[in-house]
Each structure stands twice: as structure tokens, then as C-alpha cells.
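With one protein chain removed, the remaining protein chains of the complex are shown where they sit.
By letter and in written order, the chains are A, B and C; residue numbering begins at 1 in each of them.
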Amino acid sequence: MRSKRGTSVAIAAVVAAGLALVVSACGGGSSGGSNNTTSAPAGKTFPTLKVVWGTTDYLDPGLSYRLASWQLFQDVYLGLVVKAHVSCQTDNCAKIEPGLATTTGKVTDGGKDFEFTLRKGIKYSNGEPVKASDFKATIIRDFKLNSPGIGFFSNIVGVDACEANPTKCSDISGIVTDDTAGTVEIKLKTPESDFLYILSIPFTAVVPASTPQKDTENPPPAANGPYYITSYNPSKSFTIKRNPNWKKNEIPAVPNGNPDTIQGTMTDDQSQSAQLVASGQYMYNQNLLPVDRLSFYKQKYPDQIKFFTTPSTYYFFMNTRLAPFDNLKARQAVNYAIDRQQLVNLRGGLGVPTWNFLPPSYPQYKKITPTPYPYDLQKAKQLVQQSGTAGQKVTVYTISDVAVDLSTGEYLQSQLNKIGWKASLKPIAGANYFTIVGNQSTKAQIGFTDWFEDFPYPSDWFNVLLNGERITKVHNNNYGNVDVKSANKEMNRLASLPPDQALSASTNAAWAKVDRTLIVDHAAVAPYLNGILTSFFSSKMNPDCDVFTDNQDDLAQFCLK
Amino acid sequence: MQAAPPPNVFESVATTGQEEFTLDTAAELAAEEGATQIQGKSPWVLAGRRLRRNYVALAFLGVFLLVVVCCLLAPVYVSQVSHIPQNDVRTGAVVVVSGKKVNVISQGGTKIVNGQPVIKFGGVPIGSQWGAAGGKYILGADELGRDVATRLLYGGRNSLFIGITSAAICTILSVVLALVSAYFGGIVDWIISRFFDLIWAFPVVLLGIALGTALSVNGFHHGPINISSGSLWIPIGVISFVFIPYIGRPLRGQVLALRNREFIEAATAQGAGPVRIMFSELLPNVASSVLVLFTLIVANSILTEVGLSFLGAGVQLPNPSWGTMIQEGSRLLSTAPQISLFPGIAIALTVLSLNVFGDGLRDALDPRAKIRIEHG
Amino acid sequence: MGERLLEVKDLNVKFATEDGIVQAVDGLSFELERGRVLGIVGESGSGKSVTAMTLMGLTRGINARFGGEVLYKGTDLLEVSDRDMQNYRGNELGMIFQDPMTSLNPVYRIGAQIAEAIQAHKKVDRRGARARTIELLHQVGIPNPESRVDDFPHQFSGGMRQRAMIAMALSCNPSVLIADEPTTALDVTIQAQIVELVSRLKDDFNSAVIFITHDLGVIADIADEIIVMYAGRVVERGSKRDIFYDPQMPYTWGLLGSIPRLDRPRPERLHTIKGSPPSLINAPEGCKFRPRCPHAFDKCMQEPGLENRVETPGHLDRCWLDVDYKREHRDETISGDSVEAA
Partner (left out) sequence: MVAYIIRRIFGMLLVLLAVSFIVYFIFIVIPGGDPAQRIAGKVATQANILAIRQKLGLDRSFIVQWYDLVKALFTAKLVSYSNQTNVVGQIKQGLPATFSLAIGAGIIWFGFGVLVGTISAVTAGRISDRAITALALIGISMPVAWLGLILRFFLAGDGGSGVSWFPDGSYVPLTSNPAQWFYHLILPWFTLAVLFIGFYGRVLRSNILDTINEDFVRTAKAKGLSTHRILVKHVLRASLIPIVTLFGLDFASVLGGGAIITETVYNLHGVGWYAAQSIQSEDLPPLMGVTLFGAMFIVVFSLLVDIAYAYLDPRIRLS
């Protein structure tokens, strides 16, 4: 998922941060619900939680692809399995836990057949009971909505008809449900290491079959989680209340929640949202703090701000099919020419320099040592000379309405000019940037991009962004058209393992090797930092209750001082 | 003033017995009278005299010219003083400020301590050095370590170039349209007037941004015109198009008033073609209004360019313009106010001097202030 | 002789302009009794309008200097503060102006502008003021005033507008009515009506009138006493009879000569006074009319005083010529140049 962070005060941003919800599997997923989850202590309830929120695209779980919505959905729409609502700053990132299903699924047929049985007596907020067929209806509804998430279902048996003509999708043979027994069986074409995670993201969160098959936002669909959204005024405000039909501790992994109602106001103006929380009118700010005011806020409200590294990587793509970046030396020159610490400074310090592609919080992450491309302009200039592409025209693409990304583009353009190319800048509005850059006819040579994981498994990184077999003419995510045959083969192998082998030590080491070869041997991309997020609480809140799972706070577990 | 005439001048005429009191005798009479011949002063000379006496207007004209000259000397400023080209990013650079080494951009840093990132905040550019750093960063640095003073001058070149050129094009276009519509009248006048109404009905800033954004993606490639997306000609085209009614309508009104005056009928009687009448008869009469409107439109188009660039529809980055600098600096207003402050001051000063000079010019050229600026 | 309303003693008015000090009025004196009409005649720039405006206190300004006295019922109007002057203007002294087309506010109804004057001085409510206005319009001869009162100025003809101005000026029955060239902008037929109206209203309102014009013919029958002004000075003063039948000043002859007369043989060409009025900044030496006076001789280099040089006591003039010489030579100027080519 691409990020479009709230921007500077001058231009109210287009859309809020688009961070993916992280679902990570640490340890075997097959055993019954392990109960070492540490949900917030009960008895900390309070009437109202007033939050400042970034604007989002939709509030319909079948359509939205933004963090601002997914962060709310985690306590509203639950899937067969859910991500554990536990803090995961160390290395054991959030785990998969049973959700509406009693277990995390019986995996048979070599990892191609998943079977779940639903818990008894769960009701939606509109009173209807949760039925097994609702799951299949939800997936079909996603196709009917032309949801951006239908790409995740491509490995399910019998989905081809729906993929060909989404709006006419009526049945998926690979999904078999039995309402009386309450069972759901999903058959896959090939084993898929990350399929459990896919079942825990909002696209697969179950909504009533009666939900209209179009964007339903005011109010959004009925919920099966501890909370339900009572009203939503696009880009303005939303209200969330406790789900009357939610039975306490019905699903161990999902906390019952402390606030009775959640009042949200939406704005993309960073300094204004910080103001609202600093003045105590609101209790939590989901937007980033304005970069230039960071030191001011940290020094004035030391214990009300928390920082979290996120599983995100900011990198420059280089189109390997176009001069000059079809030349390895040219790509290496770019890596030498960027000072990663300065790029962190551009973000006011909210970043950790990196030379890897995978984020550090992954078990598959192994820091590439020695540092492959230390900052060295002279070496970069030499490499450009040796590559024989000196003096060529290079166009740097960047996002025009997110100030920090714009400055990053300007930085790269200036550095490329210094090492021998004729670089010019092409800023494009955020809403269209990824569509234009992802279109082969644009012939984008080099440019700014970032990636926030959909789920914490390397397949969401390499298979989507750097796999030669996934290059498409339109809406291509492999902007650099990276096509390393050996790496492609290894990625596909590692991505189609049954769940139990998916996290073995050997698999992790193999993913780390892919990371290393693409960076050191092929300089396929030029990664430079992993993003850091801020959570700003008002003086009334107790920051220690804050559970920051992978890249978002869990509102349900906030508590007062 | 008449000198006192010699006595009995009438007798001398009466007694010489001339038959007829003709024109020659009148001239002769006047010559004898010794009254000083009143040299005909053209309105322009009179205006020039009034303007010369208006010191305030001239002072501000001087300020405007000073600003223009300074901006034109931008390359000299780079080679002699700042030694930092306009788009040269120097985030990691170090500068000697009165003996001490100082980072142009304060260095941040992040350490991971038991899973929690500990952040040392960086990214704050140094403020105005006023020469303490030997010509470097006199007005301070921006977030990418570029020299604000250099960019201020280069930005000035862009903003002034756009402002003046678009005002010139707009004036020429609207003068021609006004003359044609007022002279020919009828259906031509109707069409041109509706054209004026149409642009007039458009919310100016909205039209400007819409055009600016639309064209800035891939430039304008239609027929002979081939403008690349980053060129200045896009904002120029946008601004000159948007302001046409501001000059066109008042001018059309004035030309209409002159249209059926006798001296026009006389010119037509002498067989003058429409072009000659329009440009050698009508135009000189409204030239003073055109000149005054021009100065005011230049001031307005500079302000509009700033607005457009501020919203990202004017000058395209990384080229500086006063508008883009204000926008860039707006994010760092608290830690590095210099980035936004100085362009703002430069704009206010330039536009103020243009307005004051325009005022003085209008008083000199047209003391009875016939021109009504129809729309602010 | 009626009650003495106005006594002007040695009035002089100076204006400081960029090009120097302009001596607009230099030593003007006259008296005005109720019921009498004083005519002031002179070319433009002779100071007659300045005099009228000064009486009304409308020429006050930072660059104006006044001398002499203007006693109105005993108080010197020159000393009265501008605030108090407001009680005199319209109430005691009414004024009519030259160009009726621009003297009325185009965006206000005629009735409103007149009622405004009434309410400014009299304790009258709106309805009373309106009734009074209609009555006034009737008195000045405007047809069906009840409906015309709500018309706008541009709906009135020139003559009718001047009548409305007169109604406005007389609305608070002032003791003195000052008419500053009221007929100049009107065509001849209307002029006669206006003059006749002023004279009739003078009797109805029992007021005095100062009638200023550049055309002697206009005040031929209305004026009791006439003052001829030239270059800011009085050059001749006397009763109507004195001026018309025994003019002593060559300038007056010129004025008389330029009037088309029915009672005399039609001259081939009316007499015209050569040249143009002198500048008031560096005026000619001696008699100001000398440069244009056909009978000027060396003595005229010193300015003659305004004295009574003829039999009738009130008749004053400012000319060195011998009275008999004048009586002998004046006819050729007055009766026009039919006798020989100019």
C-alpha cells in the first residue's frame, strides 16, 4: 500500500496516510488460540474518546485501502482470523489469532485446503446472526465493488470467471460454506505462504450478506466486532459506538474496548491537528506531527508523544529497461550518490537509514554488512563515467503535494546533476502519481516511491514489487521492471510454501539472501530509510495503555490517566 | 501672460486704411503685439512635467527598477557572493560562521534502544547569516540547504518575467480586441463583449489554477505552439488570458466614446482605412489609459503568479519563484521563517512600488481620473 | 428707502495661487435696502461672482484673504464662523446659480432638495415641508406642482430647473436674494421670464436682490442701481437712468454698444471691445481699462479714483476724460460702428 501522508499546512493534503495493516505470523499458526495475548486490563472504561483523524478514501471494508480506515476497522469488522491486538515493537510482531472461527484453520492437501468452523451465536450490530455463507458473500461483494483488494484472491480456485468480469461475479467454486454446520472451506490452486494473513485484512472481514453491493458509507455496513460505526461524514467526522450485540470476551484475541463512544474529526492539516490535541480539545492525533515543530512538541509535551518505527521502506525505483539505468554501474552510482542521513533529516529525523529492502522488524531481515553503498559522490561520479552514460537526460518523478516527498525528489535531482547526468524534476499530484508512474507508456526512468506492507511477509514485498513475472503494462507495481531470473524463481518458490514451512529458519535465511542479491549484486533499487510514525496524546490520556501493533495504535485499548 | 501692449495700437491699424480685417493682419497684429508665442505642448510633455514633480512616484519607480536590476544580476551574485547556484542542494554542507564550523542543515539521528527509536531532531536549516559566513547564506538556507538569497533573486527573475510579459501580452491582446470591437461594432462587438463577459464570469483564481495544473502535467502541444511542461510560458499564457477583460472592458468603453467623435468621421472622410483609424487615430487617444492600466495589471499579474505558484499551478519546481518559495517555506515557518518571509517582502515591495508609480502616472497623465478600474 | 439690509465697505478678496496673488475684488462698496435690486455688471473675471460667493461665505479657504466689511443687519459676515454662517445661508441670504443643469443633485427628487432647505432652518415636519415646497413650485410658475414635485432634475427643462432653483433659494424667504448670472445658460425667451419672475418674487417676498450678469440688457428694467466692475474694481456706479443715459466710463459705453437695441437703427456690426480682460496678477498700470480704451491718453497712467464727476450726486466713475468730451464722443461707440469701418 502506497503512503500519502498528511501534508504541510499550506496545501491541505489529498488523502490520509495509507499504511497497511500488518498481520504477522510469529510461530505456528495452526494451534488453537494461544492465550498469552495481553489485552488491556478491564475496568478502564470511559465514556468518550475524541480523536483527530486523517481523511480517508472510503469507510466501506470492501473498498477502503487506507490506514485511516483500516485502523478503525480492526475493532469493528472481524474476519475468520484476526491479527492479535498486542504491542510488537520487539521482533515477535503481531500474531494471527482465531477470529470468528474457533481456530486459525485446519490446513490439508499440502497447504492448498483451509477449513474453519465459526463460533456459535455471534451477531452483527444490526441483530442478524453471523452465518458461514456471509464470508462467501463478502468475497463476491468485493468483486462486485471492483475492490482494489480482489488481487489477493487470485489463488482461490474458481475465481477466474469473477476476475474476468468482476461486476457480474456470482459464484466462486473454491469457497464452500455450510450454514447449519457453520463451516467454511477454501481451496487454493497452489500452496500460499501468506494466505492466513490475507484472511485477516479488512477485504476479507465478514459483513452481512444483506449489505448493499455498492459503496455503503452513511452509515457503513453492520459490524461483528466490539464496536460499530454509527455515522460518517466524508472528510469531516465519524462516530463509533459499542456494538450492543457484542458478548464480553467472546473472541479472546479482540479486546472489549475501553471507550464507550469514539468521536472523530477529520483533517489533513498537521499543525492544526497537533493544536487540537495540545489544547486538550481532542485526546489523540492520528496525523503526523508537523515535521518542523517536532522538537517544539517533544520538549513541551515530552511524555505525551510516542515514536514507532514502521515496517515501511522509502526507496528510489530505477527503470532497468531504459537508459541509463539499464546499466548496473549507473544504478550503483545512484546508490552512492544519496546521503541517507540527509534524507532522514529532510523528514525532521523521522526515519532510520537503511540499505536493505526488507524492513528491520522482519524475522527474514538480515542487515547487509559491510554497508554496501556508503555516501561517496566521487565514486558515484566515477561509476557514471565508467557506465558511459554521462551527460544523458534523466527525469526524476516525485509527488507534488506532499512537501517532504517533493523535497526528496528535488534532493535526488540535484545529486544526479552533480554526478554527471542532466536531471530534471517532474512533480505529479499524489492522487495520480502511482497511476502515471505505473503506466509503461510514461517511460519513467527514476523516481520517488515508498511501500508500507499489506502484511509482514516478504512475498508482499518481493513478489509484488521486484518480481519480473509480475510486470504489467498498466498499473505496474514493479516500477523498475526488475527482472532477475534467478531471484524470480527463488521468490516464487518461497511464496508457495505451506504455512508450517513458511516461517522456518531456512525459509527466512533464503528470503534474506534474495534481499542481499537484489541490493548488492544487481542494485535493483536504492532504498534509503524506514519510516517512523508519531502518536500524540492529550494530557488526559495514559500513553502506557497505547498498544502499537505493527504500524497503528489500537483505539479500543486507550485508557485515561 | 501678456506683456503690456504699446499704447494706441488700434489707431495704427485704423489709420493705415487697410480695407479688410483678414487673417494675415490678425497674425501681423499679434506679432506686433509682441505677445510671446505659446508653444504647443503635447499632453505627453505636460504629463512628463507633472510626473517629474511627483517625487514619490519617481522614488518608487526607482525602487522597482532597483529590484529588477538586482534580479537580473542574480548570476553575478552567485559568482561573486554566494558561490551557491540556485538549485544546488547542500544538505550535508558545513559552513564557517565567524570562525566556527556549522552544519547548514542541523544533523538529526535515530538510535533504536530496546525496540524504541530515540530520535535526535534534525533538518533545521540555518537562519540568515548576514555576511557572518562570508557571503554564503546571507539570508539563510532552505530545507535542502540551498541559498535563500540566490533563489530569491532567481525567483524574482521568474516572477517578474512572468508578471511583465503576461501583462504586456494581455494589454496588447485586449487593446486590439477593444479597438476592433468598439470600431466595428455590431456583431463583432457583440461576440467580443460576450467573450469578455465569459472570462469575467470565471472565478479568476480558479480558472488560473485549473489551466495551470492541466497544462503543467504534459505541456501544451497543439498546432504550432509547442510548450514543454516546465516552461514559464504556461503561467504567462494563463495569466494574460485571465486578465483580458480587466483591460478590455474599460478600454472598449473609452474607445466607444471616441468612436463617433468628429475627428474620426473626418478621418474616414479622408479615406483612411479601419486599421489606420484604429491605430493612428483612436489608439493615441486612449494611450494614456492603456499605460496606466498596464502598470496596474503588471502589479496584479505578479500577485496572481504568486498565488498560482503557491497552489502549485505556476512555476514548476525546482525552479524558484517567489510563490513557490513562500509555499516551500510555509512548512518551516517556525524554525526557518526566512524562507517565506523574504520572498513575501520582495513581492510586497515590488507590487507597492508599481502601484505607487501607477498612481503617480495616472495623476500625471489623466488628472481628471477618467479611468475607472472596473474590477479589483 | 426700505430697511438697510446689507452694507459692504471697501471689500477686497485676495487668493494665493501657484502663479502668485490674485486680487479678485479690490475695494468694492455698496448698500442694499429691502425691496431694491442692485445690478452688478462686468465681463468674466471682473470679480462679480467672487463677490457674490464671498457674501455667502463660500469662498473661504486656506488660500483666501478677505479685507473690508460686509455688514448684514449690523453683523459683519466676514467675521462670522463657518458654522454660524450656515444659519445665514438659505435663511437670510438665498442664492441662485448660473447653470441649472448641474446645480441640482441628479439623484435626488426636486421636492426633496427643496424640502431639505426648508427643514434645515424651519421647525417643520416632512409633510409640512412638502406642502410648502408644492406651494413654492406653484409660485415660481411650475405647472401641476403636486406631481412634478417628485420628478428628478433630468425630467425638468433648463428654464423649469432654474425656477426650481429660485423656489429653493426663496424657500425660507431670505431677506437678500443673490442671483449669479441666473439667465446666462438659458435661451433668450426663458431669460425674460426668469427676470420677470425674480422681480415679481422680490415684491411678494419683500426682499432685496443682487442681480449679477455680464449683459446690461438683462437688468435694463429690473435694476434700481447698477455697479459696473472691471478687473476686480468698480469703474462706474449709479442709478439705472445714470448708467443707461449718461454713462461716464468708456468701458460702460462698450458694454452698452454691444447690446442689440430695438429703439435705434440696426448697426451693421455691434461694437466689440478689442483685446481681452487683463490678468489680475500683474494688472496694467494706472487705469486698468487703458490698454483697451480707444480714448486713453497719458494721464490714464495713474489710476483715477472712483468719484462723482457729474451733476447727479450718486453717479460715480473712474475716468480722467473730461465730462463734455465724453458726452460728445460716447455715441459713436454706443450706437455701433455703422458710421465708419472699425
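Quick note on the criterion: a contact is a pair of C-beta atoms (placed from the backbone, for glycine too) under 8 Å apart; a residue touches a chain by one contact, two chains touch by 3 or more.
Given the structure is predicted, the values throughout are model-derived calculations rather than measurements.
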Contacts of the hidden chain among displayed chains: A, B, C
Hidden partner chain, touching residue among A:T239, A:Q275, A:Q440 or A:N492: A:Q275
Among C:S44, C:N87, C:N144 or C:S276, the residue in touch with the chain that has been omitted: C:N87
Candidates A:D113, A:E128, A:D215 or A:E490 - the one touching the absent chain: A:D215
Chain not shown, touching residues in chain C: 56, 58, 82-83, 86-91, 94-95, 97, 99, 102-108, 116-117, 120-121, 152, 154, 165, 168-169
Chain not shown, touching residues in chain B: 194, 197-198, 200-207, 209-211, 213-215, 217-218, 220, 299, 303, 306-307, 310-313, 322-323, 326-327, 330, 333-335, 337, 340-341, 343-344, 347-352, 354-356, 359, 368-369, 372-376
Hidden partner chain, residues of chain A it touches: 1, 9-12, 14, 57-58, 65, 146-152, 154, 163-167, 215, 233-236, 267, 269, 271-272, 275, 278, 293, 296, 401, 428-432, 435-436, 439, 442, 473-475, 477
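Criterion: only the chains that are shown with their structure count from here on.
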Chain centre separation in whole Å, for chain B relative to chain A (CA means): 50
Chain A and chain C: spacing of chain centres that average the CA atoms, whole Å: 96
Set of chain C residues in contact with two or more other chains: none
Multi-partner residues of chain A (each touching 2 or more other chains): none
Residue ranges of chain B in contact with chain A within the complex: 87-89, 91-92, 105-110, 112, 114-117, 119-124, 143-144, 213, 217, 229-230, 310-312, 316-318, 327-328, 330-336
In the complex, chain A residues that touch chain B: 8-11, 89-90, 290-296, 298, 307-309, 339, 341-342, 344-353, 360, 375, 400-401, 403, 406-407, 409-411, 413-415, 417, 424-429, 532
